[in-house]
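Complex shown without one protein chain; remaining protein chains in place.
Right after this comes subunit A.
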Amino acid sequence: MRARNYFVGAAFALLAAGMGHSAVAEDIKIGEINSYSLLPSFTEPYRKGWQLAVEEINASGGINGKKLVVVSKDDGGKPADAQTAANELVSSEGVAMLTGTFLSNIGLAVSDFANQKKVFFLAAEPLTDAVTWAKGNKYTFRLRPSNYMQAAMLVEAASKLPAKRWATIAPNYEYGQSAVAVFKKLMSEKRPDIQWVDEQWPPQGKIDAGPVVQAVAQANPEAILNVTFGPDLVKLVREGNTRGLFKGREVVSFLTGEPEYLDPLKDETPEGWIVTGYPWYSIKTPEHDAFLKAYQAKYNDYPRLGSIVGYQTIKAAAAILTKAGSTDTDKMIAAAEGLSMPSPFGEITFRKIDHQSTLGAFVGKTAQKDGKGVMVDSSYKKGADYLPSDAEVEKLRPKD
């Protein structure tokens, strides 16, 4: 039985799954789906984050007096399984809304499911721009800053670099492809003098780092854009360090400053990369202090970015439910559009125009401190400042 889920009695779940009965009337249930078994390094802190949020919400009176319950499912990294889980949550658990997901294709699959079944869906992590733009729909909202927003934040710093010859290394799937495409487009707009001299597309999770590093070095770029993360990043950094690829070259890198990806690098952390990430040790705001204290008190561990995403997803869901005063889907959508709320990163708003939250990200530089990777000179970039104009967004998004 589910060892760490304190929220559903196993016997109850069994009964519900078999008979299709709905929830206990007094509680408000939220369905949560993520790739727990595929991506434990992100999802374990993520789970801790949302469990903390549930605890806090219920300790302060729940949602308009009702207890909040989160029912969590694993999708194993497969869109089809995510839909099975979504269906179980909606049809037999009777959840008020769906939340979660990490991979872009799973986020899109659940968003399409939500659109078809007219269910509220708050996407937590999937980064693809399609979730809120090309394939956006009125039932889907997203928390994390999208690919476009993170690219725009990085371009702001990257365009100030003197480098003119750029190479890219990105995993060969939608996330990597669209990250590179947006970065190139925004970068070339600001700096028409830039040349793109090489691109490498290693398969996600299967990078053969030696030849890739060698090939990039051969093109002799002045700067490199990296989009790989996780074990691929480790291999790339190790080969790059040994072969001197990063020596004398600027590197701009997506997500590398997130503790999930930065911490494993330890004393091999390259210095001076411009990255997006989460420097939890150097954020000094009252909102973040409160979150950090509560998190460390509960888990005796430091938060990862996943912790923030999990925490804020459930906090946002609760805020939406509280304002709507109902679990009716249309009322929740109306409540969510334009809703502002506090977060550990400061106030955020779910935009009415495309249902994207204005949660931002930290941009800084990597450095080593006591044999560990850290982000220095970091500053918080508000999401609202890195989105295209409303007119452009309207062109990108299909009419509801």
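Everything below uses one rule, namely that a residue touches a chain if its C-beta (ideal position, glycine included) is under 8 Å from a C-beta of that chain, and two chains touch if they have at least 3 such contacts; residues count from 1.
Just so we're on the same page, contacts and distances are computed from a predicted model.
Entry comment: the absent subunit's protein name, as recorded by UniProt, is "ABC transporter permease", drawn from "Cytochrome b", "Fe-S cluster assembly protein SufD", "Formylmethanofuran dehydrogenase subunit C" or "ABC transporter permease".
Among the residues A:32, A:239 or A:258, only A:239 touches the chain that is left out of the figure.
For the options A:50, A:113 or A:345, the residue in contact with the chain missing from this view is A:113. The missing chain, though absent from the display, is touched by one residue of A:230, A:272 or A:388; that residue is A:230. The residue from A:32, A:56 or A:88 that touches the chain not shown here is A:88. Where subunit A meets the chain that is not shown, the touching residues are 1-5, 10, 13-14, 17-21, 36-38, 40-41, 43-44, 73-74, 76, 78-81, 83-85, 87-88, 91-92, 104-105, 108-109, 112-113, 115-116, 128, 130, 135, 172-174, 177, 198-203, 205-206, 208-212, 214-215, 217-218, 230-231, 234-235, 238-239, 242-244, 260, 263-266, 268.
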